[in-house]
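Here it is, the structure, as structure tokens.
For this view, one protein chain was removed and the others were kept in their places.
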């Protein structure tokens, strides 16, 4: 299934500032980049950097005082893995791949060690497996209100569990933290999302089950089949759209995600979906 | 119904220290003190102080290096108010007595302002009234594990809501905080409790409903008919059994509460019970 | 010294809402009310309530949908107690009046029990007495930035000690918490303040030293001689200008404090000032 992504960010810069953008989509066998373009206005020099272990792509630049516009377009072909959730088991720590362990530990915004009591009380009696992570998503969806402006950059899963309000970032953090407290590796994923309304960067999460990372979205705001991976990390600290050192102001942000050519909507070809 | 209370505390004192004890039971029309004795060993001079608005009684003394034993005995006649919970309504803020307002505000261990989201999500749809506070107690009883040593003197309702473990103090704080977040005045009460096993100081809470303060105990460890009031306050900060300035160590604590004369167990003569 | 106070609050009310205002000044021997007027537009019925132990005055009313304006004017004659700070000692817990104890305990926004380590590290070696509380104010003044919008209604002393930014309410909470951690009773005071720029409700604190409550203001934004007491409490939870149950929006707030008749500015007749 092919998608065309556009994202545009416009900043006013008050002092020379360093930006690290993470807006480019990841390139791998499940997500092929057919065409891609990055434009800066003014045309500043920049570094392109990729982190090996998760394929995150970063653009670093120093912007002078004035305006900065970054435009990114990509055409991407997604090959999701679809399967029936019923057959997917949790993996005991003795059999987890070593590279999943970092996603088992608590992180800044997903303090799973502090959520252990709540998780025991709410989810411990559920049948282990894909269905338990799906139940976690249902719990979050039912008990937490999606409310713009209800959280900020310091809000963590611990607070969201209490405030019961947040945005996609907070829903993802809560899902990650709950999974880790059950010894299920879980990580934060920033995506472009087809049919997300209003269009925006989106945040979802992945849990390691069976033999791969499955996608989950407790906000239920867009179909998982249409997620295009940008960044993967322990939590939002790792995959900011823009990490900025300096005094700047975001003036405008425009996102669009469109289907290419094929006329019908994406089929949900299985309850469980993975993009890797 | 008459009860005989005994409490004994033994301390080792490493430097001259000031103690403020709150072990004496409150004296009022619903709780008549028939006989009472307080003994200190050594026989130190002490101040006896009563705070007007809630009748809490304090003993203050300065103890020299060595041992200190305080023994308190009281025979108390309780006249509880019993009624059917169904008829008891919540009181809107426009009609609450002014003296209940201090019990509506957040306090150190009952940060109701920070629990608003959770309370909205869990309890807002319940029918207002006595039954809603009873439902809060059921929620706490079901979701929080009573576990000695799981909390300390800094533990607040906010943490207990997350850790889902605590002792009577924490159960009471959580009940108080939940009520306040629903605009129901609630306060912390330390009591001697008949049939509490093992015998100990107990902490429960009161909610202002209808026209009086009703007793609630989310631990369900002892019958409310057998509660004998010691201290009333916003939370545990106000009604410590012993507030100590200095370096001391508690060596021993013995509590007993016995029925006097009448042979049968206390009757529960109504769902809702008040002691005032 | 005579002052004329005006305060005006204008609200838009979206649903019938209960207000509890605490804008009237306290009446006592040190603060005589020469004239006073309270006006509501529309002219709604209201309750006037006074809390005994600290003289706080409250106005309670239920406002219908629409606008509400409350105007308060008072002419007040202040008789401050002035003395030299050097002679004022801290009072050991064994000699503190019982009514000061509630101001020794931690409260919602002044979690002195959680600030004990910081206070030991920063202030324990200072000479006890008035000068130590003055040093606490200097520490706050130097290390914390006064910044509108840097805190909200949930911000407590614990966070302010870390964020190092806040408004008068936060400065007062920090002063209160630091004092309590040193076993000095301390309380929050809301005042009208002469020469405060821009004019606003102000928050300061009192510490119990020697034989009375002395005024302190770590913001150093206005002379202590010109403080006119509105409310006294454990922290801001007790003395909100307006406690509101319902959906309303503050549209406008105007405050003025003027000297009456006497031409010269208030003299600072002593380092230490008390208003009671």
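Letters A, B and C mark the chains as written, and numbering starts fresh at 1 in each.
In this section, a residue touches a chain if its C-beta (ideal position, glycine included) is under 8 Å from a C-beta of that chain, and two chains touch if they have at least 3 such contacts.
Everything numeric here is computed off the predicted structure, so don't read it as measured data.
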Quiz prompt | Partners of the unshown chain among those that are drawn | solution = A, C
Self-check item: Residue of A:7, A:24 or A:111 in touch with the missing chain, whole complex considered
Solution: A:111
Self-check item: Absent-chain contact - pick from A:49, A:89, A:250 or A:269
Solution: A:49
Quiz item: Residues on chain A that touch the omitted chain in the whole complex?
Solution: 18, 20, 47, 49, 51-53, 58, 60, 62, 92-94, 98-99, 101-102, 105-108, 111, 113-114, 153-154, 183, 237-238, 243, 245
Exercise. Spell out the interface residues on chain C facing the chain that's missing from view.
Key: 114-118, 120-122, 143-145, 158, 161-165
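The working rule: only the chains that are shown with their structure count from here on.
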Quiz item: Since chain A and chain B are copies that touch, is their contact same (over half of the numbers shared) or different (under half)?
Solution: same
Quiz prompt | Inter-copy rotation, chain A to chain C, in degrees (Cα atoms; steps of 5) | solution = 180
Exercise. Just give me the whole-number Å value for how far the CA centre of chain B lies from that of chain C.
Key: 31
Quiz item: Between chain A and chain B, what is the separation of their C-alpha centroids in Å?
Solution: 47
Quiz item: Of all residues in chain A, which are in touch with two or more distinct other chains?
Solution: none
